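This is the structure I want to talk about, given as structure tokens.
The complex is shown incomplete by one protein chain, all other protein chains being positioned as in the whole.
Letters A, B and C mark the chains as written, and numbering starts fresh at 1 in each.
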Amino acid sequence: MEIEQGMSVEAIVEGMSHCGFGARRLAGAVDIYEQMLAEGYTKFFTLSGAMVPAGMRNIISELIRRGHIDVLITSGANLVHDIIESFGAHCLGTPESDDVALRAEGLSRIYDLYLKDEDFIKFEELMQSILPDKAEKISGAELMKIIGSQISDKKSILRTAHDRDIPVFCPALPDSMIGLQAWLHSQTKKLNVDAFADIKLIVDICYQAPRTGIVIVGGGVPKNFALQSMLVTPNSFQLAVQLTTDTPEAGGLSGATLSEAVSWGKISAGARYMTVYGDATITLPLLVAATLGRLDKRSQRIH
Amino acid sequence: MEIEQGMSVEAIVEGMSHCGFGARRLAGAVDIYEQMLAEGYTKFFTLSGAMVPAGMRNIISELIRRGHIDVLITSGANLVHDIIESFGAHCLGTPESDDVALRAEGLSRIYDLYLKDEDFIKFEELMQSILPDKAEKISGAELMKIIGSQISDKKSILRTAHDRDIPVFCPALPDSMIGLQAWLHSQTKKLNVDAFADIKLIVDICYQAPRTGIVIVGGGVPKNFALQSMLVTPNSFQLAVQLTTDTPEAGGLSGATLSEAVSWGKISAGARYMTVYGDATITLPLLVAATLGRLDKRSQRIH
Amino acid sequence: MEIEQGMSVEAIVEGMSHCGFGARRLAGAVDIYEQMLAEGYTKFFTLSGAMVPAGMRNIISELIRRGHIDVLITSGANLVHDIIESFGAHCLGTPESDDVALRAEGLSRIYDLYLKDEDFIKFEELMQSILPDKAEKISGAELMKIIGSQISDKKSILRTAHDRDIPVFCPALPDSMIGLQAWLHSQTKKLNVDAFADIKLIVDICYQAPRTGIVIVGGGVPKNFALQSMLVTPNSFQLAVQLTTDTPEAGGLSGATLSEAVSWGKISAGARYMTVYGDATITLPLLVAATLGRLDKRSQRIH
Partner (left out) sequence: MEIEQGMSVEAIVEGMSHCGFGARRLAGAVDIYEQMLAEGYTKFFTLSGAMVPAGMRNIISELIRRGHIDVLITSGANLVHDIIESFGAHCLGTPESDDVALRAEGLSRIYDLYLKDEDFIKFEELMQSILPDKAEKISGAELMKIIGSQISDKKSILRTAHDRDIPVFCPALPDSMIGLQAWLHSQTKKLNVDAFADIKLIVDICYQAPRTGIVIVGGGVPKNFALQSMLVTPNSFQLAVQLTTDTPEAGGLSGATLSEAVSWGKISAGARYMTVYGDATITLPLLVAATLGRLDKRSQRIH
């Protein structure tokens, strides 16, 4: 591997393919992601961890805009922050903070980022104005679509997913401020979200897609929800990329190897898969930039 | 710190209080947990990671039986395995497995444990026979109570929680095989679980409890769901113990410091809290055994 | 696994043998360590990380005293702190310290421990009075024996190793305050330590021992120095236990699997080995207490 000034992300990842350890894992993930985006797979994308507050929002919405995400599964927190960023902003702080002082100043901390109480208040007001007042049962994904339709910021994940008609699943919706607001709303208005209706929607997609690939950022509930949906179909994922800070030794799902998912039948026996261990705020931008660079070259070769 | 043969867990933890690093963290966690159990706190307990398959089931159900858990928040997977262990068993395997071969043999792997397909089939049959057929809306916690009432194994977490009238919250219920079975059941029967009804129940408990403590095993959705419930009340946790393999540097919730939760107002400014980094299959048994030992001594002193 | 108040470390580890993840790893390590101590193996012990400051000193010296360590390989820092603890003490501090303020107060921090400048000054004076003034070449292990002979504290690792005639290897001796002091000493006195003489000593032990076992705490240089010594002999370790916080995915030696050492011929193809991932200030006391408990039972059975 050689380094040159001005080198592109694509070139540095090419160099990493001749290395060991994490570098080669990253290069292998780019190979798989390129195939996933270029060859007509139905593309699942799961997002855990505070990736939106940490600045990954535009990457996700841009991937949706370009048609590179067909199904998004994420945590409630990422969607809350997607909504907040449509009108507010996160402040760059430091992890060595006096948290008692932050509370006194009305700031909530996520590692090295601060959120203002006033933005949460605006969020609550927005949610109370957006949330529907209707009696019939809806699914979580339908609720996400309704919310997305009301966000004006074109860079919003929920807005972009709405515009592109991409389903957004949030299987732990009650575990978020959207959940808290939905419950408050339901005290005085009609809101009837069926806990299990999303399952039908995602299982149908899994059932009908002839070839599927998945990018897993950070594990957690979104990872498992996507993978388990294959269990009630004869299908399984054929391409998979996982970016995670957890390692397998702890036994938890977020660090579980993709090979382990093969034993369950969630990923197919002949699948191509790769896990990159490390902070996704570094590895996700690299994965996306290098893969888009390659797609660009592919399309130039064709024309 | 001195080691002797035959020494008790309580004695070794006492020795650790004079050490550094993880040892002192563990000893500090025991101090806090002792106060939580001895001094009349409302006791929350969150459980993430595959702790039930990994053998922690009896510890949890015994804590409930002894009155040491007032509110349990956990992942769907842990409850699925609680149900499976009421009639089946996990096999001790190895993490270096041929996962394609395991699939061919009908075994699903969780790190170094295997589960048999036949046990999942029994689980599905049991769920279809247990799940209610009634039209009125219920909460997730009510559904958990119904399931718990139908489990005959007295060591079951769900059964013990039912018997002791302890609420079990599972905020990501759709993300589990209970969720999949509930959805299948609802195709032919009436089952109406309100996605947000649990929020009212847990917020009410947070609101009414004058003094609250929490043990957080493994982070994830259960951690956040318990902590966020304080946000809509004037209260916050005064005692907190966290056992996790994640470290703060990754920015994710599971590794976030308890201090960070102070900036949100989820944990109070003057709270006592301690995080122990490491595998909870080791640290949880130590925490519980040492704390119960101390409670025993306390009660002997009184009598 | 069941928890009872007053249960012994041995009993809790017995319970862990039926669990998954780290708990089962720990129980497996105790099985191997019991065999190592009970069945006449030559016992290597490597110690990295700030284990002496963190309170593990008496465990190590007690193992030597009982004849459970035949060869000790460690970092210079652990020996520096062994010497300091023979007259001084570490203060229990906190990892969230103002390090600029600590420096102003003359305190040096190791995570949650503080050391006083005055203890370092005493250490330097002691070293200058202990270090020999003689022209002939000596090995590092001989220097360690000379230092050990001059320490009055019977709990000292170096003193106990001297009394029991156990070699102490410190392959990165220049990388420590002992090294700095030896260099200062050599400016005015005669001190001639051969960089490579220790290699002959340890290789001879490896060559002559028919059966060898090793406990590796924390990896690093001590781990590699012990393992590589087998490479120039026809032998290899037959029993191995590793306690480490590093995982294999980073590619470094400290987290490398013991299986990897089999590919090098450092550990034999038929060896029994087990790695326990986690903080050794927790896992080492458990390993030692449980194993000593079992040895005690063994000897009771014999008599």
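Some points to look at:
The criterion applied here is as follows: a contact is a pair of C-beta atoms (placed from the backbone, for glycine too) under 8 Å apart; a residue touches a chain by one contact, two chains touch by 3 or more.
Since the model is a prediction, treat every value here as computed from it, not as a measurement.
Within the complete assembly, B:251 is the residue of B:76, B:148, B:179 or B:251 that touches the hidden chain.
Screening A:43, A:90 or A:185 against the full complex identifies A:90 as the residue touching the chain left out. The missing chain, though absent from the display, is touched by one residue of B:21, B:41, B:169 or B:273; that residue is B:21. Across C:8, C:42 or C:245, the single residue that touches the chain missing here is C:245.
Although one chain is not displayed, its contacts with chain C can still be listed: residues 48-50, 54, 75, 77, 95, 97, 99-100, 102-103, 107-112, 140, 171-177, 179-180, 182-184, 186, 191-200, 203, 218, 220-221, 224-225, 228, 231-232, 245-246, 248-254, 256, 259-260, 262-265, 269, 279, 281.
Touching the omitted chain from chain B are residues 20-22, 96, 247-251, 277. Chain A residues in contact with the hidden partner, per the touch definition given at the top, are 1-10, 12, 15-16, 18-24, 26, 50, 53-56, 58-59, 62, 90, 92, 96, 110-113, 259, 277-279, 281-283, 285-286, 288-289, 292-293, 295-296.
Keep in mind that, in the parts below, only the chains that are shown with their structure count from here on.
For this pair, chain A with chain B, the centres built from the Cα atoms lie 26 Å apart. The mean-CA centres of chain B and chain C are about 36 angstrom from one another, to the nearest whole unit. In chain C, the residues that reach two or more other chains under the touch definition are 20-22, 96, 277.
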